[in-house]
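One chain of protein is taken out of this complex; the other chains stay put.
After this line comes chain A, so read on.
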Amino acid sequence: MRTLLDWLARIWRTDFLSAFGLAMLGLLIFLGIFGQWLPLGDPTRIAAGPRLGAPSLAFPFGTDELGRSFLPRVVQGIRATFLLSAIAVLISACIGTVLGMAAGYFGKFTDIAVARGADILFAFPALLVGLLVAAVAGPGQFSAISVISIATLPLLIRVVRSVTLSVAGRGFVIAARVAGASWLRILAVHILPNVMGAVVVQLTYALSIGMIIESALSFLGLGVQLPDASLGSLLRQGSAYLTIAPWMVLSSGAVLSLAIMSVNLVGDAVRDMLEPLKGRALT
């Protein structure tokens, strides 16, 4: 706890962008979790204001074509976008860690099979996988989650595999094996803790990729379906009224971009902390 506070204090003084990212991410997660109980207005109440009303004090993000206040809709959207991406990325982190460690530790056929499988998955452009999954399973949240998992899995497998490879030959692993530890124990006790740092760094990037994919799918109408709100489906809703009521696209687009950016900035900060890269200036 003490070190965490120190770290936060140091970041605030020395690294404004990371601090901004942390603060923004904290705010968005707070809104995502508690936003539904905040007095922001009812996201489902029709004709709460004028149709396609411009932003005002009562409706900070304006109103949509049914006169619903757009701000609480955006807050709902934050929740859906974060939740779907986080679930998907966690799934791919679990699978990726297991497969990556197996490939790096057992080598030989396991390694070839896993590495090739990762290559195959990596060859599919994420959104085309989205179209394919939508064709097979129909559009919806399940499709969005599986597409994000498929798209981010190869990234995690590759990172975990390469870290495992570098750790597996180190003294403490060989010592454990000589002492008679089972492969399960070696993987869980000796290798997993060394892999976790890389996984966490990769997770933040995967989360931002996941949020982009989720919102793009929902924007195309293949992810979260209206009337459910995700930041992507709100953009889809707003894009029909882009020229007469631009605030719908602008507000949900800005919040989405800020959300992804805060995840990226926090990812940078975490990476710098876990994998410091000491360099010097030329001049």
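Convention: a residue touches a chain if its C-beta (ideal position, glycine included) is under 8 Å from a C-beta of that chain, and two chains touch if they have at least 3 such contacts; residues count from 1.
The definition used in the following text is that contacts and distances are computed from a predicted model.
Peer 1: Mind telling me which option in "ABC transporter permease", "TIGR03943 family protein", "2-oxoglutarate ferredoxin oxidoreductase subunit alpha" or "Molybdate transport system substrate-binding protein" is what UniProt lists for the chain we can't see?
Peer 2: Options "ABC transporter permease", "TIGR03943 family protein", "2-oxoglutarate ferredoxin oxidoreductase subunit alpha" or "Molybdate transport system substrate-binding protein" narrow down to "ABC transporter permease" for the missing chain.
Peer 1: Based on the whole complex, identify which of A:Leu156, A:Val173 or A:Leu256 touches the chain you can't see.
Peer 2: With A:Leu156, A:Val173 or A:Leu256 as choices, the missing chain is touched by A:Leu256.
Peer 1: From the list A:Ala23, A:Leu127 or A:Leu165, pick the residue that touches the absent chain.
Peer 2: Of these options, the touching residue for the absent chain is A:Leu127.
Peer 1: Of the listed residues A:Phe82, A:Tyr105 or A:Phe219, which contacts the missing chain in the full complex?
Peer 2: Touching the chain that is not displayed is residue A:Phe219.
Peer 1: I need the residue numbers on chain A that touch the omitted chain, in ascending order.
Peer 2: 16-17, 21, 116-117, 119-120, 123-125, 127-129, 131-136, 208, 212, 215-216, 219-220, 235, 239, 242-243, 246, 249-250, 253, 256-258, 260-261, 264-265, 268, 277-283
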